[in-house]
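After the structure tokens below, expect a handful of questions from me.
Here the complex is missing a single protein chain, while all its other protein chains stay put.
And now, chain A:
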Amino acid sequence: MNSGIDLQGTFIQSLSDFGISAELAKVFWMPFPMLLMIIGATVGVLVNVWLERKISAAAQQRIGPEYAGPLGVLQPVADGLKLVFKEDIQPAKSDPILFTMGPVLVVMPVFLSYLIVPFGQNLVITNINTGVFLWIALSSIVPIGLLMAGYSSNNKYSLLGGLRAAAQSISYEIPLALSVLAIVMMSNSLNTIDIVNQQADYGILSWNIWRQPVGFVIFWIAALAECERLPFDLPEAEEELVAGYQTEYSGMKFALFFVGSYVNLVLSALLVAILYLGGWSSPIPIDMLSNLLGVDPSTSWVQVVDASLGISMTLLKAYFLVFIAILTRWTVPRVRIDQLLNLGWKFLLPISLANLLITAALKLAFPTAFGG
């Protein structure tokens, strides 16, 4: 296993050569990944919105956005611009501070969670040892923001939507965390990079989805519920609740909710790709390929190919999952709130617990296959 490209190391090294101390060089380095993360996440949202509209249109035998740019790719940009220029309306009897805090609290943790998403051996913003745990902790801030938004709007639909969102997020966090725990147990680490490396040995055969099929399904269902995607979009069920907690929002604050939900979808897809589909590793290991072609895997151009392949693999897997999510949206009808809670507490929770126990048992029985 080679270490791959280390951009940070190279940057700090080259600045140190100019006589700048290593600490200062690190400070200079820090804005780059942050900016890259924000831009990457935003572009991801634009791509996601476009994909959603185009795929939805295709599934309904429509054409979808067509005139804004080639194939309508600029449509999400136009939508975003429209939202930026819209008037920011504050309902008369709402709580102004909470009303503004709500969307901010929803968006911030989602963007922060991108810190732990690795696109390659060193292509991660912060390589911390509690990566997945950080993501779970951050994602439980979101329902507070939703509840805030729903409560401060002073509107019965908003309040109902906020309560539903909170109930949904809290009940689906548990099966989500339990299925992540099974993965963590197999890879002996909460670090996302370790989790991916643990799946990298035999290409597609060593991906966690083969060892954790139940966990994969539970994680995906719970992730859809966390993102409030159909079939679990009842916090904003338009037929009954107008738009749920978003009812009173307009302009940029609404855009924050909108961006937040799509960033969350991309993030969930990325995490499924990392936890279950081998992250940046390609179906056939690149080391094996380069050995087959007789190239040394540590030569620089192989490293560049490796890095770009890693990024495209991660994105490819993530967007494949986004595609599945969109397809699910037009296939499955929305569940009722009681069905939702029944599914969460009576079905997913016991099964994820059993999955965790079985994983533990298998780990003791076959330590080589299940990460002893």
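Criterion: a contact is a pair of C-beta atoms (placed from the backbone, for glycine too) under 8 Å apart; a residue touches a chain by one contact, two chains touch by 3 or more; residues count from 1.
Throughout what follows, contacts and distances are computed from a predicted model.
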item: Which of "Transcriptional regulator", "NADPH-dependent glutamate synthase beta chain", "NAD(P)H-quinone oxidoreductase subunit I" or "Cell polarity determinant GTPase MglA" matches, in UniProt, the chain that is not displayed; value: "NAD(P)H-quinone oxidoreductase subunit I"
item: Touching the absent chain when the full complex is considered, from A:Ala58, A:Ile174 or A:Ile311; value: A:Ala58
item: Of A:Thr42, A:Asn127, A:Ser206 or A:Thr328, the one touching the omitted chain in the full complex; value: A:Thr328
item: Missing-chain contacts mapped onto chain A; value: 55, 57-63, 327-328, 330-332, 347
